[in-house]
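Only one protein chain is missing from this complex, and each of the others stays in its spot.
Showing chain A:
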Amino acid sequence: SCELQQCRALARRPYGSAASPDPSKGGILQYLCNRFYDVEYLVGWSETLRYRNLRRKNAYCGYIKGIYGDNAAAAYFVLSHRGRVRFQGQETWLCVDRRGNFSYDFVELQDVPVVAIDLAGSVLNYNGLDNLVKLTALKSLDLSRCPHVDDWTLTRLQVFKDSLEELSLAGCPQVTERGLACLHLLENLRRLDLSHLPSVPTPGLIRILVEEMLPRCEVVGLAPAAGAQTSRDGREEPGVPSGDRRAGEIPA
């Protein structure tokens, strides 16, 4: 409608409220508030921007994939999230330095499969897995303390069912037992770290159920014992690494 066009034209002005062509309407904000259902609609935009930002950070690195292939694209994605990545046959992990810079050595390894990824504490979410799902040799994945890893994200891990042996979800605030149920598809899992999951209501029972569901897998964490898991004020301590082991080191 023409009113809509008018509204859009107004919105394009850089200093709309000062230069409003119709001062009787009280500036562009007032105008917009009159036009839209609620101020909430405007406030809602900040949420939208947050979602958009998260989506951008988890976007698919299609450009790198196109030139160097899936492994390099995954490595680039992981390193740009300040994570670590290990290629097959390599002793050492590729990591970022303190400033977040990293070398592009992984480009030379582009034909070597990635076997281990450590994305602990990153903003990875469901969409970010687009960058990893092609890694058919991935044996170890550390997603501990990832605030945006939720149950839906877990459902996508089924693509690694033929290779994944080790998974850490320790300290993921959004993971619940409703998502853990789908891990039964990961039949090769040998070690699963579920410590400090604040959204799992009955850790003791869930631990038994997870162990039954994955009989060949060692489940770490989710202990019902109070002392081991909760700090003095009763809140769960986020992100305590489980033992001195690091993700990516597959027990012999």
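We take it that contacts are C-beta pairs under 8 Å (C-beta built on N, C-alpha and C of every residue); 3 or more make two chains touch, one makes a residue touch a chain; residues count from 1.
The criterion applied here is as follows: contacts and distances are computed from a predicted model.
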Which choice in "Protein Abitram", "ADP-ribosylation factor-like protein 6", "FAD-dependent oxidoreductase domain-containing protein 1" or "Anaphase-promoting complex subunit 11" gives the name that UniProt lists for the one chain left out? "FAD-dependent oxidoreductase domain-containing protein 1"
Residue among A:79, A:189 or A:210 that touches the chain left out of view: A:210
Touching residue (missing chain; options A:44, A:62 or A:100): A:44
Contact with the hidden chain (one of A:142, A:177 or A:193): A:177
Which residue among A:107, A:123, A:185 or A:220 touches the omitted chain? A:185
Where chain A meets the chain that is not shown, the residues are 1, 3-4, 7, 34-38, 40-41, 43-44, 47-48, 51, 126, 151-152, 154-156, 158, 177-182, 184-185, 202, 205-206, 209-210, 212-213
